[in-house]
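A single protein chain has been removed from this complex, and every other one stays in its place.
Order as written gives the chain letters A and B; numbering starts at 1 within each chain.
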Amino acid sequence: MQAEKILFIIFAVVALASALNILLQRSPLYGALSLIGTLLALSALYMTLRAQFIAAVQIVVYAGAIMVLFIFVIMLLNVPKDQPQIEKQKGLRYLAIPFAGLLIAEMFFVLRPIRLNTLPPISSGNAEQAVGTTWSIGTALFTDYLLPFEVTSVLILMAVVGAMVLARREGD
Amino acid sequence: MVRNYIPVLLILIIATGMAAVIIILSRLAAKSRPTREKLMPYECGVEPVGTARERQSVKFYLVAMAFLLFDIEAVFLVPWAVVFRGVVQSEAYRHLKYVFYGEMMVFMVVLFVGLVYVWRKGILEWNR
Partner (left out) sequence: MANLLLEWVIKTIVILFILVTAVAYVTLMERKVMSWIQMRVGPNRVGPWGLLQPLADGLKMIFKEDIVPTQASRWLYILAPALSLIPALMTFIVIPYGSEVNLFGYRVELHVTRMNVGLLYILALTSVGVYGIVLAGWSSNNKYSLMGGLRSSAQMISYELALGLSIVSVLLYTGSLDLVEIVEKQSGITGWNIFRFPLMIVFVIFYIASLAETNRTPFDLPEADSELVAGYHTEYSSMSFVMFQMAEYLNLITAASISTTLFFGGWNGPFVERLPLLGPVYFTIKVLVLIFIAMWIRYTVPRFRYDQLMRFGWKFLLPASIVNIIITSTVILLLR
């Protein structure tokens, strides 16, 4: 138990630090790399929740495909990092503070009623009841969640067509 | 057993240490005598013309996009494949056999349509 808490704290700190680094970096490429760091830390956090399949898929899809796409786009667009940032409307940045406050308040209200000792224990060993393992996802996906699954395929098709149409019109 | 994943952290640390040792070793052991020619970007012996930071072709974006979408398909296929044989060959799910198979076939057909679209649009062509 102690080791688990220590690992959780380490990965949580790494995730938060990388996320903060995204904001602090000037160059978008370093920001993207920090995002990859955040995703790796998140994958480790999923692992501490016993969701091994989700952790691995997080890296395969998110850190391995989506971030590659991001990095390709950053390299294609090639925004020079020392261009001065021109603020079109000066006052907008101060609007961020109340919105951030709203977000924090919302999180507080959502998370507050949860009492930590009433959550089901994670280490219950029954593989079929576990969330996030391959077997449970495999069976759940094709029984309870069949419709969202099939709709996902249509969604992916839409994304393919959309991306190709948008990109080709400019590049043709 | 999740604790079997701790060696991943272990080897990550050890491998990073190895890489760091290699880098530091080369900094220490190699004499650094920079000259102007050595520090220029290599362009087959002539003076470099223009910068490397120009805009690249949009084809790379399209390939990455297509890769992303088919990778998501592959990720959906994995739990199905793991569960498939167990479901198909067990007696408990006998009535679900063909349904299970058919569900994924529908999924794959839809994505195959996507592949055909990308193919016909010529995205997979010219000098990719």
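Please note the rule applied: contacts are C-beta pairs under 8 Å (C-beta built on N, C-alpha and C of every residue); 3 or more make two chains touch, one makes a residue touch a chain.
This one's a predicted model, so the numbers in the text were calculated from it and none came from an experiment.
A.B. asks: Could you list, sorted by label, every displayed chain in contact with the chain left out?
C.D. replies: A, B
A.B. asks: With the missing chain put back, which residues of chain B would touch it? List them for me.
C.D. replies: Here the touching residues of chain B are 1, 3-8, 10-12, 14-16, 18-20, 22-23, 25-27, 29-34, 38-44, 48, 50-53, 56, 59-60, 63-64, 66-67, 70-71, 74, 77-78, 81-86, 88-89, 97-98, 101, 104-105, 108, 112, 115, 119, 124-128.
A.B. asks: Residue-wise, where is chain A in contact with the chain that is not depicted?
C.D. replies: On the chain A side, contact with the omitted chain comes from 3, 29, 33, 36, 52-53, 55-57, 59-60, 63-65, 68, 71-72, 75, 133-134.
As a convention for this text, only the chains that are shown with their structure count from here on.
A.B. asks: Measure off the straight-line distance from the CA centroid of chain A to the CA centroid of chain B, and report it in whole Å.
C.D. replies: 17
A.B. asks: In the complex formed with chain B, which residues of chain A make contact?
C.D. replies: Touching chain B from chain A are residues 44, 47-48, 50, 52-53, 57, 60-61, 64-66, 68-69, 72-73, 75-78, 80, 134-135, 137-139, 141-142, 146, 149-150, 152-154, 156-157, 159-161, 163-164, 167-168, 170-171.
A.B. asks: So in the complex, which bits of chain B are touching chain A?
C.D. replies: 2, 5, 9, 53-62, 64-69, 71-73, 75-76, 78-80, 82-83, 87, 100, 103-104, 106-107, 110-111, 113-114, 117-118, 121, 123
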